[in-house]
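Note that one protein chain of the assembly has been removed; the remaining protein chains are unaltered in position.
Chain naming follows the written order as A and B, and within any one chain the residues start at number 1.
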Amino acid sequence: MPDPSVLEVRDLTVEVRVGGAWLPVVEDLSLDIGRNEILGLVGESGSGKSVTALAVMGLLPEGRVRVARGEAWFDGRDLLALPARRLNAVRGAEIAMVFQDPLTSLNPLLRVGAQVAEPLRRHRGLSRRAAAEEATRWLDRVGLPEPERLSGCYPFELSGGMRQRVAIATALACGPKLLLADEPTTALDVTVQSGILRLLGELQAEGDLSILFVSHDLAVVAELCDRVAVMYAGQVVELAPAADLFERPRSPYAEGLLRAMPRLVKTPGSYWIEGRPPTAVDLAQLSGCRFAPRCDHAVAACAEAVPPLTATASDGDVDRSVRCIRADELQLEGADG
Amino acid sequence: MTLVPAPAEIPVLPAAADRAVGPVRRVASALWRQRLARISGAVLLLMIVVAVLAPLVAPSDPLAQDLDASLASPSWSHPLGTDQLGRDILSRLIFGARLSLGAAAIAVAVATLLGVLPGLVAGYVGGWVDAVVMRITDALMSFPPLILALAITGVLGPGLGNAMVAVGVVFAPRFVRLARAAVIDIREADFVQAARSIGVSERAILGRHVLPNALGPLVVQVTVTAGFAMLAEASLSFLGLGVQPPEASWGSMIGEAARLISQTKLLVVWPGLAITITVLALGFLGDGLRQALGLEQGSGDDA
Partner (left out) sequence: MSLHDMREDAADVATVVSLVPEGNDGGAAVPARPVSRGAAAWRVGRFVVLRLAAAVLVLVLVSVIVFGLVLLIPGDPAVTLSGELASETTVAATQERLGLDEPLVEQYLDWATAALRGDLGTSLRSGTSVSDALGSRLPATLSLAVGGLIVTVVLSVGLGTLAGMRRGTWVDRVVTAVSSAGIAMPPFWVALLLVVFVAEGSSWFPATRYTPATEGLGPWFRSLVLPSIALGLAPAGEATRQVRGVVATVVDRDYVRAARAKGLRGRTVVARHVLLNAATTIVVVIGLQATILLGGTVLVEQVFNFQGIGSYAFRAVQDRDLPAIQAVVLLLAVCVLLVNLVVDLATVVLDPRRRAALVGGGR
């Protein structure tokens, strides 16, 4: 009996305004995150993965982007239908978000301790002193040295890795059940990345926390996530446990991504997927599978209609789904052969 | 979110036909597309035409006094009524346009002439010449514009000519900075170095590269300054230091009306409206030009 989901997104469609028309960048997206689960959301730039996370949080830029339809069920409430005031009470307290660039996502003019304390004062009503103490405790918990002194520092005085830890502390300060992490390690040095990933893993294991980890980096996702959803051109094309996905992908796109991953051991000839992902404008003219133009395994039938996301027939009781009409017949290669 | 280039950034490639058209036409058509700028341009054009054709357009002679009809209400022969000396207000407004618009234009011309040359030299030559020019400019900009104009007019003596010179001097520093910035912007650009290295003369560089670069911001600045110059002239004339009676500009008309405030309230309104509309139009036109030229959205004067 699977745990009840922390977040259940159903048929989310997000549109962006191009010229006079509204074109979809995320289409009929459904996914769910279980309790204490880390779900990776992987895709190239422009696949719509960040948009998905922002849409759930209600942070899409007004006027240019909008949620056309869909639901995001969290704790019995549809976040996409909540009035602003109620959503605001949920944000920061029950769902939190960490962004890609810690330099720009921290207020440059406020001390770090104050920024961690902000959600505590807002949602828990703590006094300034109590919030400051709790904030310092959190700074310690995310592995920052000399937390009391550090809380008096400004963001520009800290390194990138330290800032991101501050951002994580800020997000988790009120003990949310769900953390949306939008490429939290992308802007950091490789040496720093693993520290952050380790931190996230630890924090998640300690408490009652689920994470939606958005990234374009498969290697990072492999390290941290329990399950992975692969996105392409605004749709989920594969959903599988991380280990299974890496061992044997079922969609040609996932296979392509795995093969394109840079390896430590040099294999003869590097690989990349030909072509580029379709833009929203391209999509309007595309019918059928969106990856078909770049797919090594495409057949005529692929261009007829967009394949639905279906559970795979084989693989016994492992919970997987694929958006490919040839999924069952293809024998695709995973990472490490 | 990069599935689509952010809508604002989608480059509007000019159609093949457009691309062949000169830069002036391109800017003009970009300007035309903005409704507010279009309306403003039309209004200004109308005002200029009316001013130029004043004798033909005005219903009466602005100087003709009719003491029996003093301070009359609007009527068919006097659409806006008459002033204390029985002169037709509408006609006075129309003839006043000549002075108000003309004075503003001349003041801006003075400012441009006084400012652009030192600015170009300062930016081009650099060194201590630049430093001196900039210090002087800074000093001039430390005076409240109206105070300086007042002082210069006061010293030169009242009169529209002196007032225009004063206003021109007051606004010259802005043009100095503009010209200097344009030169510096281009002076060290790669393609200019390249041109120099193949032996293109300095004068040609100035003419073919520097000046066109300055032209866009210059046009915007001229438009915006025209509005401020108009307000400055109106202020001086209101105080009696600009236009001298019996001539009248809109500013001096307000001044006269102010003295009669106890007898008639509406007299003050018309010339002020005229000034406001003109300056508004100039401002919107300036905004439109800025947009059409793709310049930064800083407004008015950048210190």
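Some notes on this structure:
Basically, a contact is a pair of C-beta atoms (placed from the backbone, for glycine too) under 8 Å apart; a residue touches a chain by one contact, two chains touch by 3 or more.
What you see is a predicted model, and the numbers here were worked out from it, not measured in a lab.
The chain omitted from view is touched by exactly one of A:68, A:110 or A:284, namely A:110. Contact with the chain that does not appear here is found for just one residue of B:28, B:53, B:117 or B:151, B:151.
Residues of subunit A in contact with the chain left out of this view: 57, 59, 61, 63, 88-93, 96-97, 99, 101, 104-110, 118-119, 122-123, 142-146, 149-150, 153-154, 156-162, 165, 167, 170-171, 189, 191-192, 195, 199. As for the chain not pictured, it touches subunit B at residues 135-136, 138-148, 150-157, 227, 231, 234-235, 238-241, 251, 254, 257-258, 261, 265, 268-269, 272, 275-280, 283-284, 297-300, 303.
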